[in-house]
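A single protein chain has been removed from this complex, and every other one stays in its place.
Up next, chain A:
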Amino acid sequence: MSILQVSDVRLAFDGVVAVDGVSFEVGEGELFAVIGPNGAGKTSIFNVLSGVYRPQRGSVRFAGQDLVGMRPHRVAAAGMARTFQNIELFSHLTVVDNLMLGRHNHMRYGALSAFLWLGRARREELENRAAVERVIDFLELEQWRRLPVGLLPYGVQKRVELGRALAMEPRLLLLDEPVAGMNVEETEDMARFILDVREELSIPMIMVEHDMGLVMDLADRVMVMDFGRPIRTGTPAEVQQDPDVIRAYLGEQHRSVAP
(Lines give C-alpha, C1' and ligand atoms only; values in the text may rest on other atoms or scores of the structure.)
Protein backbone atom coordinates (compact mmCIF):
# COMPACT_ATOMS: atom_id res chain seq x y z
CA MET A 1 0.00 0.00 0.00
CA SER A 2 1.59 3.30 -0.99
CA ILE A 3 0.98 6.55 0.81
CA LEU A 4 2.01 8.73 -2.13
CA GLN A 5 1.59 8.23 -5.86
CA VAL A 6 3.12 10.76 -8.20
CA SER A 7 2.47 10.23 -11.86
CA ASP A 8 3.85 12.00 -14.89
CA VAL A 9 4.30 15.40 -13.25
CA ARG A 10 5.51 18.29 -15.36
CA LEU A 11 6.35 21.71 -13.97
CA ALA A 12 7.61 24.55 -16.11
CA PHE A 13 8.23 28.22 -15.44
CA ASP A 14 7.49 29.88 -18.75
CA GLY A 15 10.09 28.28 -21.03
CA VAL A 16 12.16 26.63 -18.33
CA VAL A 17 11.17 23.06 -17.62
CA ALA A 18 11.97 22.31 -13.97
CA VAL A 19 10.48 18.84 -13.74
CA ASP A 20 9.15 16.59 -16.47
CA GLY A 21 7.77 13.07 -16.60
CA VAL A 22 8.32 12.36 -12.93
CA SER A 23 6.49 9.32 -11.57
CA PHE A 24 7.12 7.44 -8.37
CA GLU A 25 5.42 5.87 -5.40
CA VAL A 26 6.33 5.86 -1.75
CA GLY A 27 5.22 2.94 0.37
CA GLU A 28 4.20 2.92 4.03
CA GLY A 29 7.31 3.03 6.19
CA GLU A 30 9.60 3.46 3.21
CA LEU A 31 12.59 5.80 3.06
CA PHE A 32 12.70 7.05 -0.50
CA ALA A 33 15.63 9.19 -1.61
CA VAL A 34 15.82 11.61 -4.51
CA ILE A 35 19.28 12.44 -5.75
CA GLY A 36 20.76 14.27 -8.70
CA PRO A 37 23.14 17.09 -9.56
CA ASN A 38 22.28 20.67 -8.59
CA GLY A 39 19.38 22.02 -10.63
CA ALA A 40 18.06 18.54 -11.40
CA GLY A 41 14.64 19.50 -10.01
CA LYS A 42 14.72 17.80 -6.60
CA THR A 43 13.53 20.73 -4.55
CA SER A 44 10.98 21.56 -7.24
CA ILE A 45 9.44 18.12 -6.66
CA PHE A 46 9.17 18.94 -2.96
CA ASN A 47 7.51 22.22 -3.78
CA VAL A 48 5.01 20.44 -6.00
CA LEU A 49 4.26 17.89 -3.27
CA SER A 50 3.79 20.52 -0.59
CA GLY A 51 1.53 22.68 -2.76
CA VAL A 52 3.88 25.63 -3.24
CA TYR A 53 4.01 25.04 -7.01
CA ARG A 54 1.17 23.77 -9.12
CA PRO A 55 2.30 21.39 -11.85
CA GLN A 56 0.97 21.90 -15.39
CA ARG A 57 0.44 18.19 -15.86
CA GLY A 58 0.28 14.99 -13.87
CA SER A 59 -1.27 13.94 -10.61
CA VAL A 60 -0.20 13.69 -7.01
CA ARG A 61 -2.25 11.43 -4.78
CA PHE A 62 -1.50 11.48 -1.08
CA ALA A 63 -3.36 9.21 1.35
CA GLY A 64 -6.24 8.96 -1.08
CA GLN A 65 -6.52 12.71 -1.76
CA ASP A 66 -5.59 14.57 -4.93
CA LEU A 67 -3.08 17.24 -3.96
CA VAL A 68 -2.77 19.19 -7.20
CA GLY A 69 -4.19 22.67 -6.68
CA MET A 70 -4.50 22.26 -2.94
CA ARG A 71 -3.19 25.23 -0.92
CA PRO A 72 0.03 24.60 1.00
CA HIS A 73 -1.52 24.91 4.46
CA ARG A 74 -4.16 22.33 3.52
CA VAL A 75 -1.49 19.95 2.29
CA ALA A 76 0.31 20.36 5.59
CA ALA A 77 -2.94 19.80 7.47
CA ALA A 78 -3.49 16.63 5.42
CA GLY A 79 -0.32 15.25 7.00
CA MET A 80 2.65 16.26 4.91
CA ALA A 81 5.51 17.82 6.85
CA ARG A 82 8.74 19.16 5.43
CA THR A 83 12.10 20.52 6.37
CA PHE A 84 13.89 23.04 4.23
CA GLN A 85 17.23 23.03 2.47
CA ASN A 86 18.32 26.22 4.21
CA ILE A 87 17.02 26.18 7.75
CA GLU A 88 13.64 27.91 7.87
CA LEU A 89 12.92 28.14 11.55
CA PHE A 90 11.30 31.04 13.36
CA SER A 91 14.66 32.18 14.66
CA HIS A 92 13.42 34.55 17.37
CA LEU A 93 11.07 31.95 18.87
CA THR A 94 12.16 29.32 21.35
CA VAL A 95 12.56 25.65 20.50
CA VAL A 96 9.30 24.92 22.31
CA ASP A 97 7.40 27.61 20.39
CA ASN A 98 8.75 26.39 17.06
CA LEU A 99 7.58 22.89 17.86
CA MET A 100 4.23 24.17 19.12
CA LEU A 101 3.74 25.72 15.68
CA GLY A 102 4.03 22.21 14.29
CA ARG A 103 1.09 21.29 16.53
CA HIS A 104 -1.07 24.09 15.08
CA ASN A 105 -3.49 21.74 13.37
CA HIS A 106 -3.74 19.38 16.29
CA MET A 107 -5.56 22.12 18.18
CA ARG A 108 -8.99 23.25 17.20
CA TYR A 109 -9.98 26.08 19.54
CA GLY A 110 -10.63 29.50 17.98
CA ALA A 111 -9.71 33.09 18.70
CA LEU A 112 -12.56 33.75 21.13
CA SER A 113 -11.83 30.76 23.34
CA ALA A 114 -8.18 31.81 23.24
CA PHE A 115 -9.10 35.11 24.91
CA LEU A 116 -11.44 33.47 27.40
CA TRP A 117 -8.91 30.71 28.08
CA LEU A 118 -11.56 28.39 29.45
CA GLY A 119 -11.42 24.62 29.65
CA ARG A 120 -10.94 23.70 26.04
CA ALA A 121 -8.21 26.10 24.96
CA ARG A 122 -6.25 25.37 28.07
CA ARG A 123 -6.66 21.59 27.86
CA GLU A 124 -5.62 21.52 24.20
CA GLU A 125 -2.55 23.66 24.87
CA LEU A 126 -1.48 21.39 27.71
CA GLU A 127 -2.00 18.19 25.75
CA ASN A 128 -0.05 19.53 22.82
CA ARG A 129 2.69 20.89 25.03
CA ALA A 130 3.08 17.34 26.31
CA ALA A 131 3.30 16.04 22.74
CA VAL A 132 6.02 18.60 22.03
CA GLU A 133 7.87 17.44 25.11
CA ARG A 134 7.86 13.88 23.72
CA VAL A 135 9.44 15.12 20.48
CA ILE A 136 12.05 17.09 22.44
CA ASP A 137 12.82 13.92 24.33
CA PHE A 138 12.99 11.84 21.14
CA LEU A 139 15.49 14.21 19.49
CA GLU A 140 17.43 14.92 22.68
CA LEU A 141 16.78 18.65 22.59
CA GLU A 142 16.09 19.05 26.33
CA GLN A 143 18.94 21.42 27.09
CA TRP A 144 17.93 23.93 24.40
CA ARG A 145 14.15 23.98 24.95
CA ARG A 146 13.83 27.52 26.23
CA LEU A 147 16.37 29.19 23.95
CA PRO A 148 15.56 31.15 20.80
CA VAL A 149 16.60 28.83 17.99
CA GLY A 150 18.60 31.57 16.28
CA LEU A 151 21.20 31.16 19.02
CA LEU A 152 21.70 27.42 18.60
CA PRO A 153 24.50 25.67 16.70
CA TYR A 154 23.76 24.80 13.09
CA GLY A 155 23.46 21.06 13.60
CA VAL A 156 21.02 21.55 16.46
CA GLN A 157 18.93 23.93 14.38
CA LYS A 158 18.62 21.25 11.71
CA ARG A 159 17.44 18.88 14.42
CA VAL A 160 14.89 21.42 15.69
CA GLU A 161 13.55 21.69 12.16
CA LEU A 162 13.17 17.93 12.03
CA GLY A 163 11.46 18.16 15.41
CA ARG A 164 8.98 20.75 14.18
CA ALA A 165 8.08 18.44 11.30
CA LEU A 166 7.74 15.47 13.65
CA ALA A 167 5.56 17.51 16.00
CA MET A 168 3.00 17.60 13.19
CA GLU A 169 2.73 13.80 13.49
CA PRO A 170 2.91 13.65 9.71
CA ARG A 171 1.88 10.78 7.49
CA LEU A 172 4.78 11.64 5.18
CA LEU A 173 7.95 13.52 5.95
CA LEU A 174 9.90 15.45 3.32
CA LEU A 175 13.53 16.03 4.21
CA ASP A 176 15.31 18.55 1.98
CA GLU A 177 19.05 17.98 2.47
CA PRO A 178 18.91 17.07 6.16
CA VAL A 179 22.71 16.94 6.54
CA ALA A 180 23.73 19.77 4.18
CA GLY A 181 26.71 21.66 5.58
CA MET A 182 27.16 19.36 8.56
CA ASN A 183 30.41 17.94 9.81
CA VAL A 184 30.90 14.17 10.13
CA GLU A 185 29.75 14.02 13.72
CA GLU A 186 26.60 16.04 13.09
CA THR A 187 25.86 13.93 10.02
CA GLU A 188 26.08 10.74 12.06
CA ASP A 189 23.75 12.17 14.69
CA MET A 190 21.21 13.14 12.05
CA ALA A 191 21.47 9.73 10.37
CA ARG A 192 20.74 8.09 13.70
CA PHE A 193 17.67 10.26 14.23
CA ILE A 194 16.40 9.54 10.72
CA LEU A 195 16.73 5.82 11.42
CA ASP A 196 14.93 6.30 14.75
CA VAL A 197 12.08 8.05 12.96
CA ARG A 198 11.77 5.15 10.58
CA GLU A 199 12.07 2.40 13.16
CA GLU A 200 10.22 3.82 16.15
CA LEU A 201 7.67 6.08 14.48
CA SER A 202 7.54 4.28 11.11
CA ILE A 203 6.84 7.50 9.26
CA PRO A 204 7.52 7.21 5.52
CA MET A 205 10.07 9.73 4.29
CA ILE A 206 11.28 11.27 1.09
CA MET A 207 14.81 12.59 1.38
CA VAL A 208 16.69 14.84 -1.00
CA GLU A 209 20.39 14.66 -0.24
CA HIS A 210 23.80 15.12 -1.81
CA ASP A 211 25.67 13.03 0.74
CA MET A 212 25.88 9.76 -1.20
CA GLY A 213 27.18 7.79 1.77
CA LEU A 214 24.09 8.73 3.76
CA VAL A 215 21.69 8.04 0.89
CA MET A 216 23.17 4.63 0.08
CA ASP A 217 23.19 3.62 3.75
CA LEU A 218 19.69 4.73 4.68
CA ALA A 219 17.43 4.69 1.65
CA ASP A 220 15.24 1.75 0.69
CA ARG A 221 14.94 3.05 -2.85
CA VAL A 222 16.55 5.89 -4.76
CA MET A 223 15.33 7.97 -7.66
CA VAL A 224 18.06 9.69 -9.66
CA MET A 225 17.16 12.91 -11.46
CA ASP A 226 19.00 14.83 -14.14
CA PHE A 227 17.82 17.99 -15.90
CA GLY A 228 14.30 17.62 -14.47
CA ARG A 229 13.86 14.03 -15.59
CA PRO A 230 14.12 10.80 -13.60
CA ILE A 231 16.82 8.64 -15.11
CA ARG A 232 16.67 5.62 -12.80
CA THR A 233 14.71 4.44 -9.79
CA GLY A 234 15.80 1.41 -7.79
CA THR A 235 17.59 0.12 -4.72
CA PRO A 236 20.87 1.85 -3.80
CA ALA A 237 22.83 -1.11 -5.16
CA GLU A 238 21.04 -1.06 -8.53
CA VAL A 239 21.36 2.69 -8.89
CA GLN A 240 25.08 2.76 -8.14
CA GLN A 241 25.86 0.40 -11.00
CA ASP A 242 23.64 2.13 -13.56
CA PRO A 243 25.69 3.55 -16.45
CA ASP A 244 23.28 6.46 -16.99
CA VAL A 245 23.59 7.47 -13.37
CA ILE A 246 27.36 7.32 -13.47
CA ARG A 247 27.35 9.45 -16.60
CA ALA A 248 25.05 12.05 -15.04
CA TYR A 249 27.25 12.37 -11.99
CA LEU A 250 30.76 11.89 -13.21
CA GLY A 251 30.81 12.14 -16.98
CA GLU A 252 31.72 9.38 -19.40
CA GLN A 253 34.94 7.84 -18.05
CA HIS A 254 34.05 6.58 -14.61
CA ARG A 255 32.70 3.25 -13.49
CA SER A 256 30.93 3.66 -10.17
CA VAL A 257 29.38 6.18 -7.80
CA ALA A 258 31.02 4.51 -4.86
CA PRO A 259 30.35 6.03 -1.48
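Everything below uses one rule, namely that a residue touches a chain if its C-beta (ideal position, glycine included) is under 8 Å from a C-beta of that chain, and two chains touch if they have at least 3 such contacts; residues count from 1.
Going forward, contacts and distances are computed from a predicted model.
Undergrad: Using the UniProt record as the reference, specify the protein name of the hidden chain from among "Diguanylate cyclase/phosphodiesterase", "non-specific serine/threonine protein kinase", "ATP synthase subunit a" or "Amino acid/amide ABC transporter membrane protein 1, HAAT family".
TA: Answer from the record: the omitted chain is "Amino acid/amide ABC transporter membrane protein 1, HAAT family".
Undergrad: Considering the complete complex, identify which of A:Phe84, A:Phe138 or A:Phe227 is in touch with the unshown chain.
TA: Here the residue in touch with the unshown chain is A:Phe84.
Undergrad: If the hidden chain were put back, which of A:Leu67, A:Met100 or A:Met223 would touch it?
TA: A:Met100
Undergrad: Check each of A:Tyr109, A:Phe138 or A:Phe227 against the chain that is not shown and name the one that touches it.
TA: A:Tyr109
Undergrad: Spell out, residue by residue, where the missing chain touches chain A.
TA: 50, 52, 71-74, 76-77, 81-82, 84, 88-93, 97, 100-105, 107, 109-111, 114-115, 117, 121, 124-125, 128, 164, 168
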